[in-house]
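Working notes, beginning with the structure itself.
Missing here: one protein chain of the complex. Every other protein chain is in place.
Note that the chains are named A, B and C in the order they appear, and that numbering of residues resets to 1 at the start of each chain.
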């Protein structure tokens, strides 16, 4: 049973179909693939763009630690995590998580775990650029993201 | 807020990237897209193909009922369910669920709910064709699938 | 009413559908399964464990105590294994 792990921090966008193919191609033991795609959302038609800053080096290392935890916890055949940085327009893809497993529960749970941990542990920060030309605030961290991550500690 | 619902029962395979695009294209209120892809898995290198029988008419109607439940329960911006029938080879895609929402939790939970309900309520049956030429058994329903579906009743 | 069969229920019975005319005392799904079981060996085999047979009336899942009176199409099949 080979396991593939792909982690990339990049400025350019990603191709979900291609990334899924990388995990499942040429093997027939994968029964379930879950993908999560996070998009740049424009809440009140006020957002022009998001600027994503990250901590180069630490971002890769921290995501690798989170991925290792997921691999220890679920029987996974493949994991892909791609996180972009730089300027994103509304509708743009920001983050991709893919998990492949024999069975659906492991794929679902691990994808959700990865996203909860990425939200609270991966060193990325979002700043809003408003449509009226002003540079808005840095997006605040949300309590419910911390709570979402904390529930994985309890079980 | 427009909501898209796509339900298809078909023999041919599907293009996940295209189906994702259908749900998110031309809008910027989608922040999270979860996809689940179920693949034809060859457990012991013994499977030649799976034959999927379905109840035409009821399959669409039952999936529509499950989708309506998901839409009532989570704030979704789009749902796609595609279920194939006919003969599948190992590695082939069988089922696709896509959920789009503003936030990730609704997208994750509803996709998992849909899969649990499809497994136990959608009128499809799998028969195994073995690599040695024999026609194997009909796949048995699994207790843990019933349990997975039951947990959505409790909350 | 029309009876339709799927998967191994269909294979055991030997055909996919047929018109059936159960007598008046056959009022619910459980009664109908008993009555069908007596139509022949192949039916007895298909329905040998009646409790595991799933039933839909007019394309909606029903329990075995559901009355069949207004049914146009009644389907018998094993537990589903889609997804």
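As a convention for this text, contacts are C-beta pairs under 8 Å (C-beta built on N, C-alpha and C of every residue); 3 or more make two chains touch, one makes a residue touch a chain.
In this text the structure is predicted, and so the values were computed from the model without any measurement.
Engineer: Thinking of the complex as a whole, which visible chains are touched by the chain that is not shown?
Structural biologist: Spelled out, the missing chain touches these shown chains: A.
Engineer: Can you tell me which of A:27, A:41, A:104 or A:119 touches the chain that was removed from the display?
Structural biologist: Result: among the candidates, A:119 touches the missing chain.
Engineer: Can you work out which residue in A:52, A:70 or A:111 touches the chain that's missing from view?
Structural biologist: Touches the omitted chain: A:52.
Engineer: What subunit A residues would touch the chain not displayed?
Structural biologist: 38, 52-55, 57-58, 61-62, 83, 94-95, 115, 118-127, 138-141, 145
Assume only the chains that are shown with their structure count from here on.
Engineer: Rounded to a whole Å, what is the gap between the Cα centroids of subunit A and subunit B?
Structural biologist: 23
Engineer: At what distance in angstrom does the C-alpha mean of subunit C lie from that of subunit B?
Structural biologist: Computed from C-alpha means, the inter-chain centre distance equals 26 Å.
Engineer: By the touch rule stated above, which residues of subunit C touch at least two different other chains?
Structural biologist: Residues 83 of subunit C touch two or more partner chains.
Engineer: Enumerate the residues of subunit A that touch no fewer than two other chains.
Structural biologist: Residues 104 of subunit A touch two or more partner chains.
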